[in-house]
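Missing here: one protein chain of the complex. Every other protein chain is in place.
Let's look at chain A:
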Amino acid sequence: MTPTGCWEPTASIEALQARALQLKYLRSFFDRRGVLETETPVLGRHGVTDLNLDSVEANFAPIIGCPARSGWLQTSPEYHMKRLLAAGSGPIYQVFRAFRSGERGTRHNPEFSLLEWYRPGFTDRELMAEVADLVCGWLECPAPHTLSYRDALVRFAGLDPFEVSDEELENRCERWLGEGNASGLGRDGWLDVLMSHEVEVALREQPPTFVTAYPASQAALARVSVEGGVPVAHRFELYVNGIELCNGYWELTDAEEQRQRFLADNEARKGAGKPEMPVDEALLFALEAGLPDCAGVALGLDRLLMLKMGKTSIAEVVAFPFEIA
């Protein structure tokens, strides 16, 4: 796939300089707001249970007092950072190198830079305002609009995600997957098709847009409440030029609810023929000890740099992407 002897970076020196400037901007942004920079492990005992996230396994030789054990490169610093929050860290941020197996494309590299931060006492709305300050201050773009997941699908895909029947959703997805090929994806899978093939494409022509109020089935680690008669997750994503830039939650703090979601994730993994992942008990203990009410968000820094520089491929802003790393 890649010629041997290919040693040069795929990003220009100018892109490397812009990356350094971006880091400086972020650190000064959080410094001014009194948010503490932290570092947490890249190599952990646990991966994630998410159906659609696969951790990279990194096994470890035995050391004194500890037999050989399997480990996982973290897909985000979320669990460790929540343990810090439960220990009373106050507001924290981190510039993290995250790993996701099997993800490579014009906007994906399996190893990528993630900015993640947590704000005790903030709601999702308050954190969205801070995300807008950070992103617009750097990209010099107009302030984002906000669109609910429901309105985004109604407007750009022409159907109501909470009302549409399974049958209609499946038929609709055959437009993209071909006749008879859309079965078995499930409701969230079908909605993902419409989100990535229709909504995301339409958002390229829109000003920066927050999508909020996701279906409860896509809550991940966000709390859920009833809005407009349906349970929706306090989860938000920001799209700039149709590029998904961040994913944030008004965080779930209920340990028991969290455990149930982990178990449900593993059921879904089993159903999809994926290996089950051990549940991170340390996180659940931290939630039991008391995670402060908080909102948190993870933002892709390589994509932010792509937008800053007007690049269309992540390889143009990453010195050595996967193939030549």
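Note that in this section contacts are C-beta pairs under 8 Å (C-beta built on N, C-alpha and C of every residue); 3 or more make two chains touch, one makes a residue touch a chain; residues count from 1.
Everything that follows uses one rule, which is that contacts and distances are computed from a predicted model.
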Worksheet, complete the sentence: By UniProt, of "Cation:proton antiporter", "Elongation factor P", "Putative ABC transport system ATP-binding protein" or "Tetrahaem cytochrome domain-containing protein", the chain left out is "Elongation factor P"
Discussion item. Using the touch definition from the top, which of A:S70, A:T106 or A:S225 touches the missing chain?
Written reply: A:T106
Fill in: Hidden partner chain, touching residue among A:L185, A:A202 or A:A282
A:L185
Worksheet item: Looking at A:A220, A:M277 or A:A295, which makes contact with the chain not pictured?
Response: A:A220
Item to complete: List the residues of chain A that touch the chain left out of this view.
Response: 50, 52-53, 102-106, 108, 176-178, 185, 188-189, 192-193, 195-197, 200, 218, 220, 237, 244, 247
